[in-house]
Structure formats: structure tokens, C-alpha cells
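Below is one structure, written out as C-alpha cells, with a few remarks after it.
Every protein chain but one is kept in place in this view of the complex.
Right, subunit A next:
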Amino acid sequence: MNIYVLLKQTFDTEEKIVLREGRVSEDGVKFVINPYDEYAVEEALLLKEAFGGTVTVVSVGPARAAEALRTALAMGADEAVLVDSEGREYDEAGVALLLEAYLREQPADLILAGNFSTDTGGGQVALRLAERLGIPHASSIINLEVSGGKATVVRDAEGDAETLELALPALFTAQQGLNEPRYPSLPGIMRAKKKPLKQLAAAELGLTEERLAPLSVRAKLALPAARQAGRRLSGTPSEQAAALAQLLRGEAKVL
């Protein structure tokens, strides 16, 4: 089975966001594989272990994104492809175009991605890609089983569980709970250094910067107003509980 995983490198979710000259500062920031994409990588590896085949991880990102691809190789992926976006700000439509141009030429049976990225969080790229490639998709899946050219998945739809059967090739986006991503092992990390990591430029995929021009642009960035710490209650536990109930009704007016 030929499995492709779409992967984005994101800030670790424990990072604070700092603005410097109107941009998000990357100084000293720890980068990780987008947590939802990590589930996608893990699911691809589980499928490979069950059915054989290859797992290729693909990212559109700046040079630093190669680190995240290396981590996926260390987890067990076979090959990695980085479509270079250094210095450019593609929107989701542009990233989907780049991925389409690459994946159209690949013999993919299955494409896996995260449900959304924890940074920009638009949740568009993978689903745009499925539509552009003309393959079916299921988003936000919490279970995946493959047999006989078909995949049966359970989709988490705001708490409802929808079971869908899709003919392969198809694309799936991973929701939390799909699996428990593995950590790269030390031998895995050593092996990853020798695995192929191919770099591609937009021009090599036959796309011009004009075609990739963003369809929406950022006008402003702003940090939310910081919340002020309120008051600590005092007294015995019973007194505090009684005081809280009264404050929530009288002062906060939420009860």
C-alpha cells in the first residue's frame, strides 16, 4: 500500500505567542509535528505494518520543516518530501495546489492528514486537496480499517459517530483518539538520517507564483487582552463553597 501523509511543522502547544514588529516571533520556539498530523503518521505506520508498502511524508513549509519530516522518518516513515515555501506566504488554496501537483504524479492508495493545524487552524488544505484530486474523503476520523480496496472509518461529528465506507484511493483527516502516536526510537533516529528527504520548489511542480497568489491576506495581528486574576476566596471549605455560590449569582450573574 502506498500511503502519503500530509504534515505541517507547528509551534509546540506549550509555546507562548510573542509579537515582534507585528510578526510572530520564532526566537527560541520549540517546533513539533502538528499534533493532529502525528496521529496521521502513526495511522500510516500501523497500516504499513499490517499490509506492507511505503509511507511518504509530505510537507509544504520553510527549510526548518525538514526537522519535522526527519522526526516522522525516525518514527518509521520511509521517505519525505519538502515543498519549499521559504519566504512566501501561501494560503490554504496555494498549499493545496502544490500538494495536488506533487500527489497527482504519485501512486497513492491512501492520503492521511491531520484534522487541522494547531497554528492557523483553518482545516482546509487536506479537504481542498481531496476535491482537487477527485478522490473521496472523510474528515475527523477516530477509527480506520482497510480491507479489499475499501476503508471503513468512524467519523467524529460533534459527538455523533458516523461510520462511512469509502473506495480507495481516498483521503482521511485524523481526529484525536485515532491512535497513540509512538515516540521515535534511538535506532529509528539513526536510520532516519539515511532515509531520502527530497526538496522540491514550486517551479519544479509546474506552478507559477501568480497561480499560487493568496486569495485572502492578513491585515492585522493582535494578542487578546490579558485576563486579570480575580479574587481568592477565604474561610473554611464550607464557607468558601457558600461564598462562591452567592458570588456567581449576585456578582457574576451566571446562575
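By definition in this document, contacts are C-beta pairs under 8 Å (C-beta built on N, C-alpha and C of every residue); 3 or more make two chains touch, one makes a residue touch a chain; residues count from 1.
In this text, contacts and distances are computed from a predicted model.
Undergrad: UniProt names the one chain left off this complex as which of "Putative ABC transport system permease protein", "Phenylacetate-CoA oxygenase subunit PaaC", "PqqA binding protein" or "Electron transfer flavoprotein subunit alpha/FixB family protein"?
TA: Looking only at the record, the undisplayed chain corresponds to "Electron transfer flavoprotein subunit alpha/FixB family protein".
Undergrad: Using the touch definition from the top, which of A:Glu26, A:Glu67 or A:Glu162 touches the missing chain?
TA: A:Glu162
Undergrad: Which of A:Gln9, A:Thr56, A:Ser85 or A:Ser139 sits in contact with the chain that's absent?
TA: Counting the whole complex, the residue in contact with the absent chain is A:Ser139.
Undergrad: List the residues of subunit A that touch the chain left out of this view.
TA: Residues of subunit A in touch with the missing chain: 11, 13-17, 19, 24, 35-36, 91-93, 96, 116, 118-128, 130-132, 135-140, 152, 156-167, 170, 176-177, 213-224, 227, 229-233, 237-238, 240-242, 244-249, 252, 254-255.
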